[in-house]
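What follows is a single structure, written as structure tokens, with notes after it.
Every protein chain but one is kept in place in this view of the complex.
Letters A and B mark the chains as written, and numbering starts fresh at 1 in each.
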Amino acid sequence: MRYSGFKVIKEALTGHKGWAPAWRDPEPQPHYDIIIIGGGGHGLATAHYLAKVYGEKKVAVIEKGWIGGGNVGRNTTIIRSNYLLDGNEPFYEFSLKLWEGLEQDLNYNAMVSQRGIMNLIHSDAQRDAFIRRGNAMMLNGADAEYLDLDQIKKEYPFLNFNDARFPIKGGLAQRRGGTVRHDAVAWGYARSADSRGVDIIQNCEVTGFKIKNGKCLGVETSKGFIGANRVGCAVAGSSGRLMSKAGMRLPIESHVLQAFVSEGLKPVLPGVITFGAGHFYVSQSDKGGLVFGGDLDGYNSYAQRGNLPVVEDVCEGGMAIMPMIGRARLLRMWGGIMDMSMDGSPIIDRTHIDGLYFNGGWCYGGFKATPASGYAFAHLLARDAPHPTATAYRFNRFETGHMIDEKGMGNQPNLH
Amino acid sequence: MTQPNRLAGGQINRDAPLNFHFDGKAYQGYQGDTLASALLANNVRLMGRSFKYHRPRGPLTAGSEEPNAMVELRGGARQEPSTRATTAELYHGLMAKSQNRWPSLAFDAMAINDRFSTFLTAGFYYKTFMWPAAFWEKIYEPIIRKAAGLGSLSMKADPDVYDKGFRHCDLLVIGAGPAGLSAALTAGRSGAQVILADEDFAMGGRLNSETLSINDAHADAWVAHSIAELFAMNNVRLMPRTTVIGAFDHGIYGAVERVSDHVHIPDEGKPRQILWRIYAPKTLLCAGATERPIAFDNNDRPGIMLASALRSYANRWAATPAHRIAVFTNNDDGHRTAIDLHAKGVKIAAVVDTRLDAPFSDQYEVLKGAQVIDSKGRLGLTFAELRLADGSERTLECGALGVSGGWNPNVHLTCHQRGRPTWNDDLAAFVPGGTLPPGMSVAGAAVGLFSTHDALQSGAAEAKKALGIKGRAAPVPKAEDAPVTQTPFWYVEGCSRAWLDQQNDVTVKDVKLSHQEGFRSVEHLKRYTTLGMATDQGKTSNMGGLAIMAELAGKAIPEVGTTIFRPPYTPTAIGAFGGRMRGMEFHPTRLTPSHFWAKERGAVFVEVGNWLRAQWFPIAGETHWRESVDREVKATRASVGVCDCTTLGKIDVQGTDAAAFLNKVYCNGFAKLAVGKTRYGLMLREDGIAMDDGTAARLEEDHFVVTTTTANAAKVYQHMEFVRQCLFPDMDVQLISTTEGWAQYAVAGPNSRKLLQKIVDADHDISNEAFPFMACANITVCGGLRARLFRISFSGELAFEIAVPSRYGDALMRKLMSEGEEFDVTPYGTEALGVMRIEKGHAAGNELNGTTTALNLGMGRMVSKAKDSIGSKLSERPGLNEEDALMQVGIKPLDASQKVTAGGHLMKATGPVDAAHDQGYVTSAAFSPELDSMIGLGFLKDGGNRKGERMRLVSPVTNLTVEVEIVSAHFVDPEGERVRA
Partner (left out) sequence: MIINHPILGPRDSAEFTYLGDAAMIDRPDPDTASPQDWHDYAYLRDNPAGTHRELWWHEGGDRSWLVITRNTLTHEISKVEIARDVARKMGRSK
């Protein structure tokens, strides 16, 4: 069923009787060509591109709970491609381009809103680093813009230019960055994949892998064994838990990242703003809520909730840079499980087990990567070779010393 | 002023009338009123508009669960969007405005949305606004955004102060209704430290809103007596106006006390609110219950409210929304509303009870087995349409309708650590269950014990249990103990729209559509329809939505599950979480020992982490910072300059294994360093990347002083303690950070020795022979003041760093200045420091950026193969040792007038300019007075072999392309003669 304005009007006038489920609710078949474990953004996107771009016919997505229930359903919805390093920037720029055409590709309005993202600069060293980054972005074909203090004042008059402990000295903007309605991304990919024959199987937990002679033959699940030629894992924060069932240890730790939303407010913020001298970034959703976040709590956690010190730390940052939000009320806080990798960059690669593929280590940046991650993982699963934009995302980079460490923090995941 | 809907009695102070304004119109209420009760007393039912359809809205509740009656409170910079009129305490001069309407609340042009509601169903926006592609951001989204949100911010900095505090207790009691008061009395009498917190300004909970008796008297008396007794106990702290917002790990509770929200402007020195972190090994949740509505067509008109809210307004606030009211209930509790309001002289049009066996009343008409099926009234209820037991329909005139669908225990805090509530069939409600936060127990209505007796009894019993209080319990006060059963009745089948979430305009139809479209998990329902995502977080709406989902799926409600309750319990000002950490107080400011002296000299300061450092020292006539910096550099290189370098991290390393320890943490060797010598050290992370650099001075056989960069002082110290305690626990070595203990100044320039000789005590020979380059010693200065002297140079000049205990730092600086007059001594700041280190090619923070290796820094050979050190093994990986690895180089523009930009990238002289052809980047840049040109340091592929190559430095983001030459990074004195002079 195609969605359109005409369809909406027609259904409205006929009592909305004609809307069909956005996706089917199939029972698993005994065998698939490709199984994706994880019905989050990345898994569903992988299924969409496998079906649409790579022509794969027998694909299933297996989800432990409900689709879109992981980090794609609990993030701060930011998209951007403002990366520094060669291993990353082309990939994220590819992702941003996919975002730009997403709605037409999916026939689903995920409300891609390129409202821009602004990273504030507070020191000379930070300016040097951001200029280097802006140049890297532009040399990779992305957009970047350096703003001086006067331009910042003009565009963001509500920031603290008055008594800031760390005065604003400039900013690096990416105008094509912005936000997307996060749940709709999962639903749009799911609907599109489903319409192309992908089985999306919810409430089906993978309990183990069937591995024989170094080859993965399928997965054991709460709905029984499901055979597959190739199995791709895209379970983000649950990566450690899942891959341990295949006997693997990963260069990944699971951490809690909290995020926050305020009550709905009339328009306040033009785009995404990140505070360069504290842990705070913020945007405003189409519904009017200020969506904001900051740093990891810092300890390994699968609890999907955090603690007060970080809540306070984030709000302190907000009040320092944007003291007008003091009387806005924080409505809801939540915590997601971040698959923090050892260099802050992801992995999209084969494993040492034949037929078993892995996609993870997205840290707190997985949402913006959703389209490219799905595309690159689909490419890997279909062609058994890395997508050209994802050649650096290999397991062995830690062995060879080719880390992709944007922040320069080394092998301590909670610092990335 | 008249208050036409004011009744007799109530807990308001009629001797204290308060004047206030709503939407510009003047009204009067009384002390003890909320804004909502005062408006109702003034016959104002219409207080807001809904989010999507802009339907007229009045209060649904009388508490913090309110979805409808939201106003913009106060004005100016204190404007407070979406404040619940139902909890806002009235104060003299209160100003409030309605929200989300234009041009006025009574006539809202956006209400046209309501006419098109059939097009604006759940999730309609996901299906349209896609063509043409560009129109989403240009046309549709701006319209949607403008319509979004309810209230608005002032866009001005919040002028009020917020505080934070910490409190400890043995038992935290949350909620001061009958259960909470009973618990606090029991716990308090046992001598335990008790905190009793309640979100309301009056303690007593539901007892304030009911006409119940305790010990054969009006419950008010028992409440007052209990509060007085608790107040008299030194071990009990009463915290009214305090909402416990979250249950965090290990018995830590967040609570927000609204200190000044009930006054016009906070009193002098008082915060607006305080965020308390309460440490409570035991917590008793007595949060009560929230009444749930029954959905029916057009059940959202002002005047339709929860039956219990009608009762609250009448009993506690002596206010009624109308003088003729009806009740729609499926349980006995709804009848209380009729009884109480009847007693207050309000005309009861009828009680519509869904049950055929509803209780009889001789005071008002009871319509058994009847339902409300629709309502009328443009801006407020005028008629209710009923369907009677026999199927006939009847129109009932009424200005208010109290709706009661039973009660839901307030389980929220029990779920903050992801415990799920369990379903209780007798109550048809979720009750606390599963895993509660450790240390928490629940009493009273919050656990589903709805009678007053049960609340009093369970509060006392749970407090005893939590604290392990021995002995017999005091007798429970006498109170009603009516059995409570609730049968589910969620909505009346209709053909129009029946609201579940009144703020977000989610109707029964939306839930059905969501199910039809496959959004069948609770989370999908919530996200697709936005049910329960409004400012009340679904406190009155989630249950109804869940019940309808269960019905559609043919499942029991508990099988459908619940969404997750997350903090905060009620929306909380962001300012309260920020506390005082804003403005200049955002982070602590660390001042150097010479700060006040520098300030006197008119220094310009710069933030370096939390430090404030002198950036340069302008003198009369200088108009541009470069003039000052160039002068400082020249003066230092010509004679002598002094710079405060106290901010460098200093770590004292002592013990017989001190040298062996440094051998582990530095990649180069320290075991053979002679006493009285200093050595440059490069520290790697275990992954082989450079972490930090500095010097280690061996003052004695078993005593080193290590310096770190300013930025990495804390990190390096942590790392060294990790190595010491976790990796080599038996090494005889102790570490202590002495960064703040010693004031340290660089004294640099050809006359630096002469200057120091004037203050170093005569028995210390600092001549070049006795104290050569890289020497160090404990000395005395100025006649016996202990000091440390290091002959090290960051500037490339003959230079020393001298350290004295911090308290002498100011005096030493003044002494250096006065003794240095004859050499024209010049203080220099961080800018000149930076210029000189770039001229000398010394790496600093921009080069030690966490991705560079010893090899990149031109120090590859320093990584000793003869010993094990942190990072040495992993630094051998091929990726860190590639043929064309980045190497530190110097960069000079061909045309000395051209700019060199840090952050620029290096491209070959000809060929494409893009990422694929990137050759490296510039890390640091400065104007060199010595070379009369800008210069830079950078990393270049195979840079060691490319000296003399002409390249392009490109910085598209600052619109710059400059032709440069690759040169040695040692621009000044490459042979190092000056430092050894």
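The rule is simple: a contact is a pair of C-beta atoms (placed from the backbone, for glycine too) under 8 Å apart; a residue touches a chain by one contact, two chains touch by 3 or more.
Keep in mind it's a predicted model, so treat the numbers as computed, not measured.
S.K.: Considering the complete complex, identify which of B:Thr395, B:Gln725 or B:Asn945 is in touch with the unshown chain.
M.R.: Counting the whole complex, the residue in contact with the absent chain is B:Gln725.
S.K.: Out of A:Asn107, A:Gln151, A:Asn300 or A:Thr391, which is the one that touches the chain we can't see?
M.R.: A:Asn300
S.K.: Among A:Leu102, A:Ile252, A:Leu269 or A:Met409, choose the residue that contacts the chain missing from this document, as touch is defined above.
M.R.: Going through A:Leu102, A:Ile252, A:Leu269 or A:Met409 one by one, A:Ile252 is the residue touching the chain not shown.
S.K.: Could you tell me which of B:Asp114, B:Asp249, B:Glu585 or B:Glu627 touches the chain that is not displayed?
M.R.: Considering all chains, including the one not shown, the answer is B:Asp249.
S.K.: Touching the absent chain in the whole complex: find that residue among B:Asp220, B:Glu686, B:Glu949 or B:Asp973.
M.R.: Residue touching the absent chain, from the options given: B:Glu686.
S.K.: If you put the missing chain back, which residues of chain A would it touch?
M.R.: Within chain A, the residues touching the omitted chain are 238-241, 244, 249-254, 298-303, 307, 309, 342, 398-399, 411-414.
S.K.: Given the full complex, what residues of chain B touch the hidden partner chain?
M.R.: Interface with the chain not displayed, on the chain B side: 249-252, 279, 417, 438, 657, 660, 686-687, 714, 718, 721-722, 725-731, 868, 872-874, 876-877.
In the analysis below, only the chains that are shown with their structure count from here on.
S.K.: Residue numbers of chain B touching chain A in their complex, please.
M.R.: 51, 78-82, 118-119, 121, 124-131, 133, 136-137, 141, 144-146, 148-158, 160, 162, 164, 246, 248-249, 252, 254, 275, 277, 416-418, 509, 513, 516-519, 521, 523-524, 527-528, 530, 534-535, 537, 564, 566-568, 571-575, 577-579, 581-587, 589, 606-608, 685-689, 691, 845-846, 849-851, 874, 877-881, 901-905, 913-915, 918, 921-925, 954-958
S.K.: For a test of understanding, state which residues of chain A touch chain B in their complex under the given definition.
M.R.: Touching chain B from chain A are residues 3-5, 7-9, 12-13, 16, 19-23, 25, 65-66, 68-69, 73, 86, 89-90, 101, 103-104, 107-114, 122-125, 127-141, 144-146, 158, 160, 162-167, 172, 181, 183-184, 187-188, 202, 262-268, 278, 284-289, 303-305, 307-308, 311-312, 314-320, 323-334, 397, 399-403, 405, 407-411.
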